[in-house]
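Note that one protein chain of the assembly has been removed; the remaining protein chains are unaltered in position.
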Amino acid sequence: MTELANGLPLAAVSATEKAADVETPFQRFLSGYCESKVAIGAFFGFLVVLFLALACPWISPTNPYDLMQVDIMENRLPPGSARYSDGMIYWLGTDGQGRDMLSGIFYGLRTSLFVGAMSGVIALMLGTTVGLTAAYFGGRVDTVIMRIVDLQLSFPTILVALMLLAILGQGVDKIIIALVTVQWAYYARTIRSQALIERRREYIEAAQCLALGHRRIVFRHLLPNCMPPLIVVGTVQVAHAIALEATLSFLGLGLPPTEPSLGLLIANGFDYMLSGRYWISFYPGVALLIAIATINLMGDQLRDVLNPRLQK
Amino acid sequence: MAATLSVENLNTTFFTKAGEVKAVDGVSFEVDKGKILGLVGESGSGKTVTGFSILGLVDPPGRIVNGRILFGGEDLVQLSEESMRHIRGKRISTVFQDPMMTLNPVLRIDTQMIEALLAHEKMTGDAARQRARDALGQVGIPSPDERLKAYPHQFSGGMRQRVAIAIALLHRPELIIADEPTTALDVTIQAQILFEVQALCRESNTAMIWITHDLSVVAGLADDICVMYAGRLVETGTVDGVLDNPLHPYTRGLIGSVPSRNTRGRPLNQIPGMTPSMLSLPKGCAFRTRCAVADGACEEQPEITAPIDGRGVRCFHPHMDNPQ
Partner (left out) sequence: MTEPNAPLVGLQNITKRFVKSLDLTTKLINLVGGNYREEVVQAVDDVSFTIGEGEVVGLVGESGCGKSTIGRMVAGILEPTAGAIQYRGEDLLSLPKAKRRSVSLKSQMIFQDPFASLNPRMRVRDIIGEAPVAHKIVSSDELDDYLDEVMNLCGLEPGFKRRYAHQFSGGQRQRIGIARALAVKPDFLICDEAVAALDVSIQAQILNLFMDLRKELGLTYLLISHDLGVVEHLSDRVVIMYLGRLVEVATAEDLFRDPNHPYTKALLEEVPRIDNRRRNFAPVKGEIPSPIDPPSGCYFHPRCPHATERCKTEAPVLKEIGPGRLSACHLNDATG
């Protein structure tokens, strides 16, 4: 067959095509995301936070948890004071133990972000597998799984986390376990709703018609198209996890004093608030606020961009 | 007698990031009292935007850049949004393809209809309810008293569309703009609605613009027809005139590709190629790249001419069986 069914020879068809050759879904997403200046700002803000957290061993003025570097005589110095020994400025003051606040915040950010991200990722993987299984197979499997999810979601998160930490004790890994336990159900439920919608779409029916195996359909066809709401939930949940971890540390559970997060720093400085030494609680609080706010603002724009009803 | 609606050289453009899209490009037509005009075109032809422009419902990034829409002596393009609100629903009403664009899913039918009545006229609640009941009866909905108390989801698709038409008729408008109202309905239900619409227009002498891509529906219902392609009017005339003797190559292609006009078993006459993207229309005549009789002259935009009385065609090479 030399002639195309639509009557036009090959060359004419290509001539009428526009210049842009391949536009990946990611490129479309990027152009949508960049429509909001706030979102671009939030992204760069988050990059700064991330950089500070990752690079802190190198950029931090001191290592506040190296006991050799800390001098108890330097404690509770207001922001801008100089170190007695070499005149280095404590930009944000020192805490009750004489540790530099700025360094403490960098290390605290690192711990907070690490805990938040790790628990988010693990909860996402766990929740996704469970939710997809429930949606794809339906019936009894779906009912049983979703009742477990409901059960999990009906307990207050802080209560569950507190109970788990009371049993497990202190430590970064333990708090990640607690955070994963309270979070996975949100991911499972989100991806299940999206998967239930996508499962009815004709491209899934086409894949079934083409006799492709279950696993391939679920992971190659269903999952990539369920990602958008997951990404949105993911950003919100990571921010939530950071806040939750801060709360738990504030209450005295979770992380040991040797690996403080921002929450613990805030807790430590709480006693000094009324005596006027606000900086010990305040600046870690600001850092926490910035970290959570940038993630939430990115999540807002992601939600708008990825919402299929707002597209086309 | 002056026409109910007279559109003169309407231009509606969308100013998008990717470029300017002339969704409606120099469209002119008239609709007389009691007559039905079929506005025909495929997707992207601009027919829906034309309807929305008349109603003043074009949202940014689009706006009417040029032209006049004369209705009852006024130019609708110049009117304020406040004045347009008084006209919409009362003197010009609309029926959309999806009745759920008219009906609020969380309100009962009587609530919605009474609300629509009281928006333009002062009357007592009872009088409004009576009017609503009469309107439902007029469009052939059985047991209107019970139906008034129901919610939209309790109706079938065809019934919902009938309710939407009833709402459109509440204020006895001078003009109804119907945008593909029966496209999503089954054949037998479509036939019922066409029957009722036709009867209602005849009784109340309402003018109507029926926007559709389906030539067969227009054939049975309309008096006059306007064919649009890529935002421009390419052919106008009476239904009999255009369908029996199409002049424009696009109209000829469209009619020729309908299965009932082809011999069984032989390939359908098809129009080659695809509708061009509105962002990069060919220079001159937009149909040029798909036209069998196009030549160098077609690189200039043709104007609308009237080679036969009462007909309009935008083409340098209209098909003339009997040149006059």
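Residue numbering begins at 1 within each chain, and the chains themselves are lettered A and B in the order written.
The rule is simple: contacts are C-beta pairs under 8 Å (C-beta built on N, C-alpha and C of every residue); 3 or more make two chains touch, one makes a residue touch a chain.
Values in this document were obtained by computation on a predicted structure and should not be read as measured data.
Undergrad: For the full complex, which residue in B:60, B:73, B:105 or B:267 touches the chain that was left out?
TA: B:267
Undergrad: I'm checking contacts with the chain that's been left out. Which of A:174, A:221, A:240 or A:277 qualifies?
TA: Looking across A:174, A:221, A:240 or A:277, the contact with the absent chain belongs to A:221.
Undergrad: Of B:8, B:42 or B:98, which one is in contact with the hidden chain?
TA: B:42
Undergrad: Who touches the missing chain here, B:117, B:200, B:217 or B:281?
TA: Checking the options B:117, B:200, B:217 or B:281, the one contacting the hidden chain is B:217.
Undergrad: State which residues belonging to chain A touch the missing partner chain.
TA: Chain A touches the chain not shown through residues 1, 4-7, 10, 13-14, 17, 20-25, 28, 143, 201-203, 205-213, 216, 220-221, 224-225.
Undergrad: Give me the chain B residues in contact with the hidden chain, please.
TA: 42-43, 156-159, 186-192, 194-195, 198, 213-217, 219-223, 239-240, 243, 253-255, 257-262, 264-265, 267-272, 274-275
Here is the rule we go by: only the chains that are shown with their structure count from here on.
Undergrad: Between chain A and chain B, tell me the centre distance in angstrom, where each centre is the average of that chain's C-alpha atoms.
TA: 50
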